[in-house]
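All protein chains but one are shown in place.
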Amino acid sequence: MNIEKRIEELGITLPLSSPPKAMYIPVCRTGNLLFVAGQIPSVNGEILHPGHVGEEITLEEGQEAARACIINMLSAIRGEIGDLDKVVRFVKLQAFVSSKTGFTQQHIVVNAASQLLYDIFGEPGRHARTAVGVNQLPMDAPVEIEAIVEVR
Amino acid sequence: MNIEKRIEELGITLPLSSPPKAMYIPVCRTGNLLFVAGQIPSVNGEILHPGHVGEEITLEEGQEAARACIINMLSAIRGEIGDLDKVVRFVKLQAFVSSKTGFTQQHIVVNAASQLLYDIFGEPGRHARTAVGVNQLPMDAPVEIEAIVEVR
Partner (left out) sequence: MNIEKRIEELGITLPLSSPPKAMYIPVCRTGNLLFVAGQIPSVNGEILHPGHVGEEITLEEGQEAARACIINMLSAIRGEIGDLDKVVRFVKLQAFVSSKTGFTQQHIVVNAASQLLYDIFGEPGRHARTAVGVNQLPMDAPVEIEAIVEVR
């Protein structure tokens, strides 16, 4: 298995991991677990589809943003461990969807993130997950996703 | 200690664990820790007490929903490890309460979940916990609860 090759086959280019603008680190390792900071869909320095799903943006735009969170996450993980083939499994995703009150399909938005991890990593990409709505995310991001990842 | 017997004594029947409808798994194990996906109060395929606590539903209905989340969680855990006597301790609950803005008793709602774990497991059921309000949960669930559990 060569994960970088699989990512390329899917037509995805990982950005270089960039340092957080705030007082924290993108990934913290303890033992064989990586705790990955909440990722937002920042693309070339701009938030993709800012706003609330069900209000300023659609379900489909929310899904696109969820995938962008995962792409940034993989970049952050690669920045920490150097080689994505060292991933043993994705253990847990926690996803926050900026939501209009009354929009109840956060799980469908976040499925796009889970599906992308499965498409790239296969079975080791399948994870436990929590998806909830919130009334506001930093920088008006539509989605924020953090993860716990087991690595070798 | 026989946990299944204790659950029966409390008059609770665990449902069979059902596969998530979305692209994730209900429980992911790494080492001796189980990360349990966010559980909603789905009972026979319907959300118990949909809506926001303090608005469409009462504090007491929220508590009932919180207990239903725990029952579904125990079912998911049993589906993974086969026997609830293998639980060493509940380490952490994270609970999200769909809340009317201005409703400030999320901790009282979630106490019902914590109390049920204590009633079933005794001291090993006592856990660290975070309870917050959110403006919307998937499928209009009133409560969503995830857990980290140490097992043998």
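Note that the chains are named A and B in the order they appear, and that numbering of residues resets to 1 at the start of each chain.
Everything below uses one rule, namely that contacts are C-beta pairs under 8 Å (C-beta built on N, C-alpha and C of every residue); 3 or more make two chains touch, one makes a residue touch a chain.
Model, not experiment: these values are computed from the prediction.
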- Could you list which residues of chain A touch the chain missing from the display? 21-28, 30-31, 35-38, 94, 96, 134-140, 144, 146
- What residue numbers in chain B mark contact with the hidden partner chain? 31-33, 89-94, 99-108, 110-111, 114-115, 118, 126-135, 148, 150
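Note that in this section only the chains that are shown with their structure count from here on.
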- Item | Interchain centroid distance [CA atoms averaged], chain A/chain B, Å | 25
